[in-house]
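Take this structure, written in structure tokens, and hold onto it; I'll ask about it next.
What you see is the complex with one protein chain gone and the rest in place.
The block that comes next holds subunit A.
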Amino acid sequence: MDAAVQVTDLVKRYPGRPVNAVDGISFTVARGEVFGLLGPNGAGKTTTIGVLTTRVLPTSGTASVAGVDVAADPVTARSRLSVVPQRSNLDRALTARQNLVFHAAYHGVGRAERNRRADALLEQLGLGGRGGDKVDDYSGGMAQRLLIARALMHAPQVVFLDEPSTGLDPQARLFVWDRIRELREGGVTVVLTTHDMDEAAALSDRVGIMDHGRLLALDTPAALTRSLPGSATLDIDVARAAEDTDDAVLAALAPLAERVEQVADGSGLRARLYLSGDAAALVGPVSEALGARHARLTGVRIGEPSLEDVFLSLTGRELR
């Protein structure tokens, strides 16, 4: 695999703290991948990203970004990565466009090229015509888009986004999501941290779930939800044969699912089957089993588990 980010046995312990903030994690992000790092507050996400973006020194283990060891050569690493922070850290003494141009100048982009890129990116992020404004006059959504534009000014290979759509209205959120997808299409690797499970599921090729400094799960959102035992559900309405009983029907269905329970007893029998894996694939076998008892399947509803179910099952429900 062509690795854009490689983390091996990474440990970070802050001085005077009894436990490791990051406790021996390893993962790889492929080039051009969107990788979501999820976890409750204090799980170690921010520290992990801090190490990768050269702002936190690792205690042990190695981390590299775009083929550069971030601890051994932070200067080169910084030229190949960029960061979109959760809170605006734009230069308030400068206009929006100057923020972009000076950032590129820090990174050694030539004058003509940085002016061209600034205009193009302002345009692409819907800020054309607002480049001359002071950033103090920008709304939260505009500032977020400007932060993304700034991050792209030096053509980084890996972009780190921290909670990219927190506090944005739905329009701005969708706009930012689309830009992130565009980045992936352009071959840029994106690592994002988020609490928003919909965001993670919508954007990420793969998701890592962290807690207590450890990586608890790492896979595609679909595989993670599939792997969650008993979280997919199949609700069925059944018209059973007159001589049959509800309990007997449920007992007949029991071998097909991990658990079967009767939901409500209205006009007919309604049951919920809990299972792992694909609920839709179970409709056929259920129908057959019912047919064998001269019962009819009159309604079906599939409940897919969400990434949030996976997250909660891994990290628990207590408040942090």
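Heads up, the rule we're going with is that a contact is a pair of C-beta atoms (placed from the backbone, for glycine too) under 8 Å apart; a residue touches a chain by one contact, two chains touch by 3 or more; residues count from 1.
Basically, contacts and distances are computed from a predicted model.
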{"item": "Identity of the absent chain, which is to be given by its UniProt protein name, from \"Chemotaxis protein CheA\", \"Carbamoyltransferase\", \"ABC transporter transmembrane protein\" or \"Transport permease protein\"", "value": "\"Transport permease protein\""}
{"item": "Listed residues A:G50, A:G208 or A:P305, member touching the removed chain", "value": "A:G50"}
{"item": "Omitted-chain contact residue, chosen from A:L152, A:L215, A:I236 or A:V310", "value": "A:L152"}
{"item": "Contacting the left-out chain in the complete assembly, out of A:R181, A:H212 or A:R272", "value": "A:R181"}
{"item": "Residues from subunit A at the interface with the omitted partner, ascending", "value": "14, 47, 50, 53-57, 66-67, 74-76, 78-80, 82-83, 85, 87, 89-94, 102-103, 105-108, 116-117, 120-121, 123-124, 126, 128, 150, 152, 154-157, 171, 174-175, 178-179, 181-183, 185-188"}
